[in-house]
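Every protein chain of the complex appears in place save one, which is left out.
Labels A and B are assigned to the chains in the order they are written; within every chain, residues are numbered from 1.
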Amino acid sequence: MAGAARRGGSAVYRSRDPIRNLRLRVRIQRVAPAGPLLPWVPPLAGPERPGRADRAADAGAGPLRVTAAPRAGAQRPPEDEAEEVEVGWQEKLFSQFEVDLYLNESACQTPLDWQYHEEIRKLEKAGGRKNCRIFTYTDHDRFTNLEELCQKVTDLDHEVPSYLVERMANVRRRRQDRRPVEASSLKSKIITWEPSEEFKKNNHVINTPVQTMYIMGDLGPYGKLGHREYENVLCTIKVDGNGVITVKPDFNGTKGAYRIELDGEKREVWEYTIENASAQVQPEEEEREQRVFRELYGRHRDYLSGLVGSDFEMPLPGTLRLLVNGEIVSAQGYEYDNLYVHFFLELPNQWSSSPFQQLSGVTQTCATKAVGWDNVAYFCYPFSVDMFYTQEDEDSLPQWPVLYFEVLSLDFWQRYRVEGYGSLVLPTCPGVHTLTIPTWRPVGLGPVAEMRRFFIGGSPELEDLTYIRIPSTFKGKRLSRFGFRTETTGSVTFRLCCLQQSRAFLENSALRQRMQSVLDRLGGFSQQSSVYNVLEAFQRARRRMQEARESLPQDLINTSASAVPQSLEP
Amino acid sequence: MAELHLIGQIESGCGFSERRLFCKWGLHAGAGWTLLAGAGAGQTHLDEPQAGEAAQWGHPLDLHLGTRGLQGWPRLLLEVWHVDTWGRRGLAGYGVCAVPSAPGCHRVTVVTWRPRGTRRQRLLGPGGPELRDPLGTATAATERFRLRTESAGTVRLRLGVVARHMARYGVAL
């Protein structure tokens, strides 16, 4: 009928609580056998059933109570048609077949059989088992769900399960096989040099140990319970060591009941629902757990800050600290071999650095190798520069430091030649920047200079490297390089990680400021310094007041103290 | 205290004279930095590539650093070694990489170089001279000008950087 849910989809849940707290409620009810002349019975109602209004209106009844389901014209007693059972994890409920089998002592062979025999005898003495049709197979029972094995996924007529399916079914996913993974055993046996077939069977598929439980229903006709052919799997629950619970099919929830149609002449139809009946965690307990976690986390945080220290080095107020972790990566496209780079950093006005800070450097001499069309020299030369900028005048824009460099080659005969000059303005935005700077070298007029460079070495050089950009001696308005002849040579690649730190950044949230320029953020400097000055003045005044207070005669202070009411003292 | 997490992989190395390579790596930082969790040094497995030219390592890096200042930003020192068919080890290259300062995922290509030996050494192989103090010479870089080196291959890294509480101290990354 319309509205019943399809079986088949499994659901995965996770829980860190002990699995023994899991409880399920299963209700099963026979619905009318599928025949044309028998009266219609309203189907089993789940907890909430939206969309059933039309049917309910026809029947003139609301949702049914499960156990009482009278049917007009029924010849069977109503107790057999419906059953509700609450099952715990790995709780063994016996079927009629098992009761008949294990009561007979000759059928018991294994200790498990004997144990069942005892339990069944006890049950019989106590008045019979409580469940009738619903029973369970636990992890210890030797039950395999053949349906799972032969499940077809395509519409092929002769679909044969692949070797992977057989392997997954056969792998013994039992707890005893699990090898504990420790660091010491790992070191000695990381590799299995000659894996056996058993090892391969286990390792090539998922082999996490899993405990399974099947909730079964004996759907035979009344009075004929205990026949194995009427046993149907209602629900399969698998729990593995990581707390993953797989329930197939899923709990009904808002879906309709699941249906089983039996083959046979009667073609009976059964409907059942599965619900989670585990005790829910109390809000107080949950809160207590959260509190414990928070405390643990807080203690861990304190431990870490104890290891490192809770302060952080801050620049002076009103300054910007620029820290550049740079690297001269490589130089490519040059004429000669055995290159090295000599560089220095020029700090404009308002910039300063510590006296121990090295602002220049020389790389090693590196022989090139051919990569693609170019000859490349890999320097991999790291350098770190720490600079401070103090804004004195708010109206002027800061000038950023410049890195000047020259590439030279040194050959076997100890001749050195200038290969190129270049400059690089340090990036204003913090972050990682990879820059490739092309270089040029001056050439003299006529062929003589080039021949000298080729034979003897030496070439026209710049006396003042700042000429690469704006010469430091230049004061005018118009820079002219007319008459200066150069030739393009190769390029040098730099990788710069720029960090900026300033107290002015503390006022604004970091994310928004990514988009703003450094200048805007620095605008708070004067405000910052004035606030700082006010705070300083306040601290000084407070200290003076405290000193003055201490120097007052004692009896004056005591008098003021005794004016406070002393009603609290006995 | 500010924290920095370095989560990534030493992926592969290529362009070296030999194909059978392994990489030794180490993290070095200033005095204000403390390694809170994770191994600060290690060695990858030895790989002989069959698919392509690059030796694939896929060595995971997971480090948790705490710091009291920005000085001495951490650097990774890489040493690539090769092993020939007779099992002899030789140096293939040194490389240094500053941990990227911007948070996020970065693909870094570290170039390597190795000290240039005499012609005889280069002919006979494997490897050549090695540095007496790789840490001082490769990372500190003040004595680099004494070296004569030649370009070796490149190492590809995938470095993910997560920063914590840096904004609290006015640091823009």
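Everything below uses one rule, namely that a residue touches a chain if its C-beta (ideal position, glycine included) is under 8 Å from a C-beta of that chain, and two chains touch if they have at least 3 such contacts.
The rule we apply is simple: contacts and distances are computed from a predicted model.
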item: Among "Ubiquitin-conjugating enzyme E2 1", "Trafficking protein particle complex subunit", "B9 domain-containing protein 1" or "Centromere protein N", UniProt-listed name of the chain not shown; value: "B9 domain-containing protein 1"
item: Per the touch definition above, residue among A:21, A:151, A:192 or A:310 touching the missing chain; value: A:192
item: Option from A:200, A:288 or A:542 whose C-beta touches the chain left out; value: A:200
item: Contact set of chain A toward the excluded chain (per top definition); value: 12, 14, 16, 162-164, 168, 181, 183, 186-187, 189-196, 199-200, 203-206, 208, 242, 244, 292-294, 296-297, 300-301, 303, 510-511
item: Contact set of chain B toward the excluded chain (per top definition); value: 5, 7-9, 11-12, 22, 36-39, 42-52, 55-62, 64, 87, 102-105, 160-168, 173
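As a working rule, only the chains that are shown with their structure count from here on.
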item: Geometric centre distance via CA averages, chain B-chain A, whole Å; value: 26
item: Chain B residues within the chain A interface of the complex; value: 1-3, 15, 32, 34, 36, 66-71, 73, 75, 94-98, 100-102, 106, 110-113, 116, 138-139, 141-142, 144-152, 154, 166-173
item: Of chain A, residues touching chain B in the complex; value: 304-305, 307-315, 321, 323, 325-327, 329-330, 338, 340, 358, 361-369, 371, 376-384, 386, 430-432, 495, 497-506, 509-510, 513
